[in-house]
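Comments concern the structure below.
And then subunit A:
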Amino acid sequence: MIALLRRDLALAVRAGGGFGLGLAFFLIVVVLVPFGVGPEAALLTLIAPGILWVAALLAALLSLDRIFALDFEDGSLPLLATSPLPLEGVALIKGIAHWITTGLPLTLAAPALGFLLNLAPSAYVWLFASLALGTPALSMIGTFGAALTVGLRRGGLLMSLLVLPLYVPTLIFGAEAVRRGADGLGAATPLLMLAGITLGSFALLPFAASAALRVNLK
Partner candidate 1 sequence: MIPDLGKYAVEVLTAYGVSIALLVLIVGLSVQRSRKVRAQLADVEARRDAAR
Partner candidate 2 sequence: MSIWEYANPKKFIATTTPLVPWLLGVSIALLVGGLIWGFFFTPDDFRQGSTVKIFYLHVPSALMAINVWFMMLITSLVWLVRRHHVSALAARAAAPIGIIMTVMALITGAIWGQPMWGTWWAWDPRLTSFLILFLFYLGYMALWEAIEDPDTAADLTSVLCIVGSVFAVLSRYAVNFWNQGLHQPASLSLDKEENVADVFWYPALVCIAGFVLLFVALVLMRTATEIRVRRIKALEARMRS
């Protein structure tokens, strides 16, 4: 399983696309928002938590369809399915690799982008914590969505339609944690919920994803 993780990370680094594109997309969305809503600092402070979370979510969504599609096209997926690796493990590793290549850089870059949106100073630590706890869930849910649509032509659009409603709870708790942190309220509850969603996703969704993969490989 470590070999698979190493290979996926090496591929992400060498193919470019992996780390760079998601981050660039995140940056562009965050830069575009003030053009849309106006430069007023107070307004930006108010909406910054939500914008940062929505932008991170969209950036994570962007690279989801590559999770399995590339391995499906070149035939790696059936070979992995007949290898000694359990398919549940493959799905789990794919989710982790996606998080390392998109969720982790987004989490690290988000505080820097917070300055652009005039995020309240008290909110930075909460922004970082909520993204660190929440983005793994985004990756794992996305892995499940990618497994559902792996055999489909033009599966990307359909996958967004399937995955985005599943992202609702993560988004709500994530943005709420930052908002409460910014207002100086206790953000422990939403953070705990985020951690719960992430743990639950990692515990259960690999099974659902591997079930979907088996059906799609038939």
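The candidates came about this way: all candidates are chains of the complex that A comes from, given by their letters.
By our rule, contacts are C-beta pairs under 8 Å (C-beta built on N, C-alpha and C of every residue); 3 or more make two chains touch, one makes a residue touch a chain; residues count from 1.
The shown structure was predicted, so the numbers you read here are calculated from the model rather than taken from an experiment.
Visitor: Which option touches subunit A in the complex, given 1 or 2? Just the number is fine.
Guide: 2
Visitor: Going by the contact rule at the top, pick out the subunit A residues touching candidate 2 in the complex.
Guide: 144, 148-149, 151-152, 155, 158, 161-162, 164-166, 168-169, 172-173, 176, 189-190, 193, 197, 205, 208, 211-212, 215-216, 218
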